[in-house]
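Data first, discussion second: the structure below is written as structure tokens.
The other protein chains are all here in position, but one chain of the complex has been omitted.
Lettered A, B and C in written order, each chain numbered from 1.
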Amino acid sequence: MSATTVFGLCAAAVMGLGLYGLITNPGPLRKILAFNLLGSGVFLLFGVVARRGAAAGFGGDPVPQALVITGIVVAFSATALAIALLLRLFRVNGSATLRANAPGSAGTEPTGG
Amino acid sequence: MPYLVPDLHAVTTTNGFLLALSLVVPVVGVLLAFFAGGRHVERIAFATMPLGFAIAAAILVALWRTHGSLVYLLGGWAPPLGVALRADGLSAVMMMTTAMVICAVGVFAYADFRTLGGEARAPLAFWILLLAIWGALNTVFLGGDLFTLYVALELLTFAAVPLVCLDGRAETLQAALRYLLFALFGSALFLVGVTLLYGAYGTLDIVLLSHRINAEPATLIAAALMTAGLLAKTALFPLHLWLPPAHAGAPAAASAVLSALVVKGSFFLVVRLWFDVMPGLPGFAATQLLAALGAAAIVFGSVVALRQERLKLLIAYSTLAQIGYLFLMFPLAFGSGSAQLENSGALTAGILQAVSHATAKAAMFMAAGLIYTALGHDRITGLAGVGRVLPMSVIAFALSGLALIGLPPSGVYLAKGLLLQAAIESEQWWWEVVIQAGAFFTSGYVLLVLAHALAPADAPITLRVPISRIREAAALTLALCSLLLGLVPWGTYLSVPAGTLSNPLALEAMLSALWPIMGGGVLAILLGRWGHRLARVPLREVVIAAIGPARRAALTFGKMFERADGALRQWPAAGLSLMVVAIMFGAAMLMGR
Amino acid sequence: MTVAFAFEVGLAALLVAIAAWAIAVRNAFTAVVVFVVYGLLLAIVWVTLSAIDLALTEAAIGSGLTGALLLGAAARLRPTETPSTAECPSAILRLAAALLSATVAAALAAGVLFLPDPTPTLAPAAAANAAATGLGNPITNVLMAFRAMDTMLEKVVLLLALVGAWSIASDRLSGERSDPRRQADPDGVLAFFARLLPPVGIVVGIYILWVGADHPGGAFQAGTILAAMWLLVLMAGLTVAPPMSCRWLRLILVAGPVVFLVVGLGGLWMGAAFLAYPPAFAKPLILAIEVAMTLTIAVTLGLLAGAPEREW
Partner (left out) sequence: MNLVLNILTVCAVSAGAFFFMAGTIGLLRFPDALTRLHALTKADNLGLGLIILGVLLRVAEPLIALKLVSVWLLVQLSGAIVTQLIAGVVRQRGLNA
């Protein structure tokens, strides 16, 4: 078993943990954190793929490495937008929960405009 | 020409630059609008719209001339190292639809998002996000590289989410946050699949992948995760927790874009994945599973739609049901068990349904928005008399409803014909049943709304605000488009088997469309909310005695669905559903190997 | 089993353990702190995978800025901690979630083990085409030339995130100068630090941008360092962030993608292709784009990371 395989399995485990956290952690902030863990697991897997493709004198395949850089920036944008929404919700509502209204009712009050 | 032409040594085709322009123009619009701000924003948006429309039209013409697909190599770098843009019939049709809907929404939204006096956030954000959605969708339709498509999908999400909460109320903020988080969940799964595919084949280019790909476990795991992730973004049942509050809570113009176009972006990627990246690889069980989710979405979405008190929520749940229709084509296109695309007519039908729904649903949300603005509420039981005061809006709603039911010569009528033919050819009678029954459900909620809107008012209605004719005309135009889609010569861009285009205006076709309408009437009477209306029909006792028990039974049934909907829209349940869907697709694909 | 391999296995195990801790711990604030630690460990993993660029990006953005954002939010949301623990999913749900997540993780692990050997790679292709741009860093080549479209779109993504975050803030304060939330002591330690560090940080940022052409580094990492310097100055209360209505601020925010598009359209105009660089000028053009992008990234990241602290 090579080191890249070890990190590949590690990436799979981190992704599993991220998925679990995304489903079960109740607070939105914890979900955002779990999403970041999940994302970092994906990036790690990409890094493993890049490392396995080391050739032509490069320590890794530069294409997936570049994709990870783009991915990290996109994930950061997502986090920033989610946190802005969350803090705004907290400010308007005084609480920050994602719970839908009680079962049976049809969710939020729509408006037109 | 539904297939991307397999060109292993890609070169830029003549007129290929149009593809690059179609992405650049909206992006330039976004950047200019953000920099200029204030009143310039609308001007920039309205300058971009005809330009974008013209480019979409030019691509249609260029594609018609070349009889193949357009290819553009960005930076001159050929895949696998570079990124190619490719336009086939599917992408050209979807781009044109997008251009039409965006332009109509722009005209409609002008009254709501006009900058008066100083710069305000909501208008500035709306126009920027509208243009960004356009650019993102064009990238989704043209992108030839899975990672570029991932970035485009994220761009689409980031443009769509703030549209939900432009009014800044707590409910819409919560809806936007749920939407964003679930969409991120989905895109993470998509990206995992992209990673595995790169690891296995060393390219993310769609055409190159389609040549190298084979049914290895890693590929199938990737396919299952990507499909599940995309379905979460498309809000296919049972992954719809974010859709009803987001689409119903947004301002009308935003709802129109979200419901008509944004969900089609991820749907289109499912089509690309299953038809172009790995044609036939998912296998029989997986296509059946996908369509089964679609069928469940139709029943579930329609029944819950019938139980809604508010028009916008009804339309949002109708979107849920209509998304289901889009997935019925998968088992029919691939036939039973064979790995090849058997019936390209079914694929055409799926795209036609997407186009019809895009135009009709945008019209519906616009009409509902006008009704809300005029009345100050959108309670369905309080709509009586609207037909008198806002005839154009109600007609727009009615026409788009009829288009969705499949009245000839609408696009849905044509699509239904193609799907039925495919079902008969591939001997999958159960999908015939679903396709026929689907129209009953659609007409149920359309009739429910129309019955209320056309009823005489209890008291004369005064409009809170005068409604401009232009806004009504925008909705009506889109509704008419949807109703007349069947007359378009689709054969140029999509493959239409001979014989299906016989005569959509024949009397027989019209008559056959009456059955679903009548069936829908029964459904609406049994399941709808009627307020005091039902009590005023003539021969009240007789009617109630006749339908009473049936309605009681139906209501119990409807309540059950509502309760299930409430449970499924809780976050942990939706997250678990997403995992279950991913695992089921994986299992189905591995079994079908 | 060599020492290096043992180290890598230990690192992987530690990473998973810390990730599990970040998910399982009750307190949100602790979870965020653990996440930052996780990010720093991940940066070490990137080094062992010989991806120095990624180590820099991870430490700067993935762990640093994301961590700062999450920490700020966690501090603000402390009051809501108790009710949100009340809506914890039931044990059965958690068990089901654990089982399903484990299944997906196992499938992914299988996918990793099934990856072909030797892995197909684009490294030779990237090396063969490196001469076209004249840059020595293959990752910069991919980002700025081969896959320039992704990079350009990702700038738009950043801008949209900013527009989204800005659009939901309340309209009342639009255009007014925002006061720094924390009125720091102008003679305090932080202010001293904020006067001392930025010159060094700016030099380092420019250096990272410059060496990014041939060595690990580039616009993202440089932009993040500049953003951090700006945030430090803002936090120390030495200056206030300009309002969004400020024209030069908006100019900087769109500068990166605009220069990118202008160069790209120039390529189209010259008869080559959109986003193609004429070989003779490839390096200066790419550097020009990178300079504009660095500024845009720095200001966008600074505004995004500072967003929770202010009422635009």
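Following the convention adopted for this analysis, contacts are C-beta pairs under 8 Å (C-beta built on N, C-alpha and C of every residue); 3 or more make two chains touch, one makes a residue touch a chain.
Computed from a prediction, not measured in an experiment: that's the story for all the values here.
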Inset, instruction - Using the contact definition given at the top, list the shown chains touched by the missing chain. - result: C
Legend entry - Hidden partner chain, touching residue among C:Leu40, C:Leu190 or C:Ala288: C:Leu190
Legend entry - Residues of chain C in contact with the chain not shown: 189-190, 192-193, 196-197, 200
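Simple rule for what comes next: only the chains that are shown with their structure count from here on.
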Legend entry - Distance from the mean Cα position of chain C to that of chain A, given in whole angstrom: 13
Inset, instruction - Between chain A and chain B, tell me the centre distance in angstrom, where each centre is the average of that chain's C-alpha atoms. - result: 26
Legend entry - Touching two or more other chains - residue numbers and ranges from chain B: 81, 147, 151, 154, 158, 161-162, 165, 168, 173, 176, 192, 196, 199, 202, 572, 575-576, 579
Legend entry - Sites on chain C at which at least two other chains make contact: 89, 93, 97, 100-101, 104, 108, 111-112, 115, 119-122, 126, 146-147, 150, 154, 157, 160-161, 164, 168-169
Legend entry - Touching residues on chain C, where the partner in the complex is chain B: 89, 93, 96-97, 100-101, 103-104, 107-108, 110-112, 114-116, 119-122, 125-126, 129, 145-150, 152-154, 156-157, 159-161, 163-164, 166-171, 174-175, 245, 250-251, 253-254, 257-258, 261, 264-265, 267-268, 272-277
Legend entry - chain C - residues contacting chain A, complex: 4-5, 8-9, 12-13, 15-16, 19-20, 22-23, 28, 31-32, 35, 38-39, 42, 45-46, 48-51, 53-54, 57-58, 61-62, 65-66, 69-70, 72-74, 76-77, 80-81, 83-85, 87-89, 93-94, 97-98, 100-102, 104-106, 108-109, 111-113, 115, 117-124, 126-128, 138-139, 141-143, 146-147, 150-151, 154, 157-158, 160-162, 164-165, 168-169, 218, 220, 301, 304-305, 307-308
Inset, instruction - Report the residues of chain B in contact with chain C in the complex, numbered from low to high. - result: 12, 17, 20, 24, 27-28, 30-31, 34-35, 37, 72-77, 80-83, 118-122, 124-125, 128-129, 132, 135, 139, 145, 147-148, 151-152, 154-155, 158-159, 161-162, 165-166, 168, 173, 176, 192, 196, 199-203, 216-218, 221-222, 224-225, 572-573, 575-576, 579-580, 582-583, 586
